[in-house]
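Left out: one protein chain. Kept in place: all the others.
Letters are used for the chains, namely A, B and C, taken in the order the chains are written, and counting of residues starts over at 1 for each.
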Amino acid sequence: MITIAESAFDPARALEAFRAANPGCGAIVSFVGGVRARAYDGGSLETLRLEHFPGVTERSIAAIVDAACTRWEISAVSIVHRVGDLAPGEAVVFVAVGAPHRRAALEAADFVMDYLKTEALFWKKEISDRGETWIDPRGDDYKDAARWND
Amino acid sequence: MITIAESAFDPARALEAFRAANPGCGAIVSFVGGVRARAYDGGSLETLRLEHFPGVTERSIAAIVDAACTRWEISAVSIVHRVGDLAPGEAVVFVAVGAPHRRAALEAADFVMDYLKTEALFWKKEISDRGETWIDPRGDDYKDAARWND
Amino acid sequence: MARLLFFGRLADRAGGRRRERSLGDDVLSVADLIAALAAEDAALGDALRDISVKYVVNETVVGVDYPIGDDDEIAFLPPASGG
Partner (left out) sequence: MARLLFFGRLADRAGGRRRERSLGDDVLSVADLIAALAAEDAALGDALRDISVKYVVNETVVGVDYPIGDDDEIAFLPPASGG
């Protein structure tokens, strides 16, 4: 399930819902990405502003999920991604992957997170006490995603 | 934090507590291991019975956490492990690792899970409709743990 | 009227996230549209021609020579960064 959340969401509740919907999973790996207090410009972050392309963004995520489901024996994937104005400490993204065995769940979650960073259609701007900066994927993000091309 | 849970615990609440205790984490990776419905003997699982060695088991887990903290730049680790009689679907183990960056959190969680399987002092017996079986780590579990010896 | 969408830093550059524009007889492709926009705002033109920008017409990623008309939605996407 893919959810674009326009306002703050609770990752713990997302995990609870995922477990309830997938009672048979032997292993669930989840990831929560949060807004950091420090901006890339070195200042103190006030707001992380995330925008997306409604419809197209959801499909870009669905393509990542489909790729993970083809590659690993996993039972379910759930992704919640925030948009709008976020404060430090708020959750940006929640990813849960359920599988019969932990290695598949773990690798698939890793893969999904790597591709969300580089392929999912979100754009983010940091607004700090020093100014505004659009955030591009870091070189490391591209390197992480490239690990899966073998 | 290391918790041995004598009765059923809620992984979502454990994640909630972890986030509340570690508000600065950019990345949190969590793992939930659940009791499967199918026993290794091919039968239908009725009870998974887990025992531990009070005091010594906690220290065996602490040693794993210490090793992870030495190896990766991580901010916090929380582990909840059930003992007693578990029914299918119940959570056996919860691991959460918080870090400034996702790769460290992910690798450390992977490491902790691998070592919990082979080094943490728990013993488990499956009671299915076909009988009782003590469960040893699988060959794959040892192989997974050995990946970290480089 | 064609609908133009600008995302991320391109919206800042274009001075807005959306625009309507009559393409006229000279604008037959994405490349033509960029040329027309560049004639009015050279910096925006350069930004839209950047190798990292994706063109999406009616929710499908296309090449720069893709044909467009006044019924189309043309979106300009800078590098995305989720998660």
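Just a few scattered comments:
Convention: a contact is a pair of C-beta atoms (placed from the backbone, for glycine too) under 8 Å apart; a residue touches a chain by one contact, two chains touch by 3 or more.
What you see is a predicted model; the values in this text were computed from it and never measured.
Contacts of the undisplayed chain with visible chains (whole complex): B. Across B:P11, B:G33 or B:G98, the single residue that touches the chain missing here is B:G33. Touch with the chain that is not drawn comes from one residue among B:T3, B:T47, B:S75 or B:T118, which is B:T118.
Of the listed residues B:L45, B:V92 or B:A108, the one in contact with the hidden chain in the full complex is B:V92.
Take chain B: the residues that touch the chain left off the picture are 33, 51, 53, 55-56, 59-60, 81, 92-93, 113, 116-125, 134-137, 141.
Note that only the chains that are shown with their structure count from here on.
Taking each chain's centre as the mean of its CA atoms, B is the chain most distant from chain C.
Mean C-alpha position of chain B lies 50 Å from that of chain C.
Between chain A and chain C, the centres computed from C-alpha atoms are 27 Å apart. Counting partner chains per residue, chain A has residues 33, 113 touching two or more of them. Of all residues in chain C, those that touch two or more other chains are 83.
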